[in-house]
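Yeah, one chain of the complex is gone here, protein chain that is, but the others are all in their spots.
Entry: chain A
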Amino acid sequence: MKKTSADVLPVEGGFGNEPLLAVDNLHVEFHTRQGTVRAVNGVSYTVSAGETLAVLGESGSGKSVTAQAIMGILDVPPAVIPKGEIRFKGTDLLKLTEEARTQVRGQRVAMIFQDALSALNPVFTVGWQISEMFRVHRGMSKADAMKKAVELMDRVRIPAARQRVNDYPHQFSGGMRQRIMIAMSIALDPEVLIADEPTTALDVTVQAQIMELLAELQRESQMGLILITHDLGVVADVADKIAVMYAGRIVENAPVHDIYKGPAHPYTKGLLDSIPRVDLKGQDLYAIKGLPPNLLDLPTGCAFHPRCPYRQDNCVTDHPPLHEISGTRGSACHYWREVLDD
């Protein structure tokens, strides 16, 4: 008998105190000719219904790879997941069969990709591409699926959706194509949406439109949203809580207000301090010194130690665990108290 997601996943509310989605001690490695790239080294985060988690961090810190692991779209090999769990409503997705996984992917957990603008197929109309979701996953007829596509285009506020449904991707602007990608990702009413840098390639005025749209969709459907970004402004605007990544690890996690009031990790503090401020015009910007780490050859102890102004001897030798600062907050720094006090 064919298993559906309803067979393998507990029904609504049946997952007790578990958050909607929980990444737990996830490890991802890539086995390459140059050596083993430890892209994700024990990442844990959670998102609940209606909540927005922002994942922030240096380029190459493992934000997208973590997301790809959640979606189950890593290429294995070269990728290997030696350890960890990804629980959706209490069920570990990593233990599901590929068939069961397919039922979750795109339908219950969906993703908007970082390079969304090139993710649309240039040879099919946007209407065809959106309606495909309904034909493949819901078994709808062509005509019905097309009707749904128009509805969705309306919902993401593409003007004159009915007239434009047969246009090709190149006939839309960057912001419009991003809306079409959003339409496809929410087509099947997912419970969790992962948005990987959804506005990085867009202008601020268009970014504001897209972020407002995402917030509205979230209010309507109570999706859990994982927003991957490096924009500290966007995070401050929309996030409920934040996970900051560095060299494949979460170095700090906290509710949004706490982090902006006083970061508890030197890397987070460096990022916040390097934002240009009007009252400091004419002075040097604060700059985190040094270079991002090489994942093939991670520094010993704390991976941030070569760049850290708080470093002491034990930072070079001892790896700092994620210290619990409060029930909702943690920092992976031996000297988080000093950082918090500054």
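In this text, a residue touches a chain if its C-beta (ideal position, glycine included) is under 8 Å from a C-beta of that chain, and two chains touch if they have at least 3 such contacts; residues count from 1.
Here is the rule we use: contacts and distances are computed from a predicted model.
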item	value
"Ferredoxin", "DitF protein", "ABC transmembrane type-1 domain-containing protein" or "Dipeptide ABC transporter ATP-binding protein" - which is the UniProt name of the missing chain	"Dipeptide ABC transporter ATP-binding protein"
Residue among A:I70, A:V234, A:A264 or A:C315 that touches the chain left out of view	A:V234
Chain not shown: contacting residue from A:P82, A:P122, A:G139 or A:P159	A:P159
Touch with the omitted chain, as defined above, among A:T46, A:S64, A:Q129 or A:Q207	A:Q207
Given A:N25, A:T97 or A:S173, the one touching the chain that is not displayed	A:S173
Residue ranges of chain A at the interface with the undisplayed chain	58-59, 159, 173-176, 202-209, 211-212, 230-237, 239, 256-257, 260, 267, 270-272, 274-278, 281, 284-289, 291-292
